[in-house]
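Have a look at this one before I ask anything.
For this view, one protein chain was removed and the others were kept in their places.
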Amino acid sequence: MTTQRDTQAFLSTLDVASDQLIGPWLDEAGAKDAAARRSMEIEAKEIAGALRSALDGGADPASFQGPAWASFRQVLEALSRSRAARGQTAGDTSLFILALKKPVFDSLQNELASDTPALMGAIWAATTLIDRIAQHTVSTFQQAREDIIRRQQEELLELSTPVIKLWDGVLAVPMIGVLDSNRTQIVMETLLQQIADSESELAIIDITGVPTVDTLVAQHLLKTVSAIRLMGADCIISGIRPQIAQTIVHLGIDLQGITTKATLADALSLALQKTGWRVQRAE
Amino acid sequence: MDAETSGALPLGSEQNIVASRQLVRTLCQQLKFSLVDQTKMVTAASELSRNTLVHGGGGQMRWEFLERAGKRGLQLHFEDEGPGIPDMKLALTDGWTSGGGMGLGLPGSKRLVNDFDVQSEPGKGTRVSITRWK
Partner (left out) sequence: MERIPILRMGSVLLVTIQVDMQDQTAMALQEDLAEKIAKTGADGVLIDISALEIVDSFVGRMLASISGIARILSATTVVVGMQPAVAITLVELGLSLEGVRTALNVERGVRLLERSRRELDFGR
């Protein structure tokens, strides 16, 4: 049960010469070297400052998810994100926060030495709040790491499935590797945007590098083709190996009149024809 | 100065349907959804707002920001006290292509969002809830 008085006591330890708090905090957290200590110092000061503002503004330590703590939570989230980006673990970050307890307890002890019940109350308030802060950094840390991984995956996907301009008005996308729903989604969005930007009438989707096509993959491809047609362009699927052709027939997949070609070369030839080009050998 | 995390919008007229699209667009932008995800969510909202007005006799759209396991999302509830959906199974059948279904566009809207829930009983009104996560 946190009382106003307990919170006030906690607050005053943060007020009282914050330098006196930061130093012991960093010692407790155990920085590896001078550079690490310096960057920790910056983080510590930011957190102490934001914590103080929140408590000053009347935030109730018992309701940490409330709106009064919003800007403090954002500071914590930034901390988690930057540590996640530096490749540190959730454990490291949590330990860093928890290291604040000792200096706070020491400071409270100095202030309230003569008043044991007040000291107990204040220590309880401080420890529960610091625990919640540590918990919050851990959960946002997970999310931050997942976000980073996902962003890296997306960038990798974009690199591995480039949209290439083969000719005026003809784009090609060589799909390589296993196609999952996420990947096909990204390819679809990129391809459609490129079609719009370059005003290309024909897109060739080459699946030479795709090992298998199942119903799900076919569905995604068909959706992509539908969207391309809705926009006013058309599509040729090339690189259909005999095994894939068999699978398509076996699974009863209806290609809905999409033109298919065995090779990218054939597809390009057809695309040029359709867009009004004729290729002649120069003598 | 805390930002709002929930609210409601009446759905009693055609202008309200336009307003609901604009509001949902703004909310999606606040959560920084991708353009495609924004478009899907706003379109779903348009469909369901219209259902509430046209089939439900008018009602409201409630919205709220959600946070679960560090992920943020937008949840919309389309509520009316109209006649309710008599045949839920039929309503959830894809009708546009087959000519069946009930023309409420529920299966289509369902595909545009991550979570979809319908509560309805004849005579007790309808509530459709949809959620999109970042």
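We just call them A and B in the order they show up, numbering each chain from 1.
Everything below uses one rule, namely that a residue touches a chain if its C-beta (ideal position, glycine included) is under 8 Å from a C-beta of that chain, and two chains touch if they have at least 3 such contacts.
In this text the structure is predicted, and so the values were computed from the model without any measurement.
Colleague: Among A:Thr89, A:Ser226, A:Gln243 or A:Thr263, which one is in touch with the chain left out?
Modeller: A:Ser226
Colleague: Which of A:Ala126, A:Ala144 or A:Ile195 touches the chain that is not shown?
Modeller: Within the whole complex, the residue contacting the unshown chain is A:Ile195.
Colleague: Against the chain that's been left off, what residues of subunit B make contact? List them.
Modeller: Its contact residues with the unshown chain are 14-15, 17-18, 21-22, 25, 35-36, 38-40, 42-43, 46-47, 50, 94, 96-97, 105, 107-109, 111-112.
Colleague: If the hidden chain were put back, which residues of subunit A would touch it?
Modeller: Looking at subunit A, the ones touching the missing chain are residues 188-189, 192-193, 195-196, 199-201, 223, 226-233.
Assume only the chains that are shown with their structure count from here on.
Colleague: Express in whole angstrom the distance between the two chain centres, defined as the mean CA positions of subunit A and subunit B.
Modeller: 26
Colleague: Can you list the subunit A residues touching subunit B in their complex?
Modeller: Interface residues on the subunit A side: 67-68, 70, 139-140, 142-143, 189.
Colleague: List the residues on subunit B that touch subunit A in their complex, please.
Modeller: Result: residues 2, 36, 69-71 of subunit B touch subunit A.
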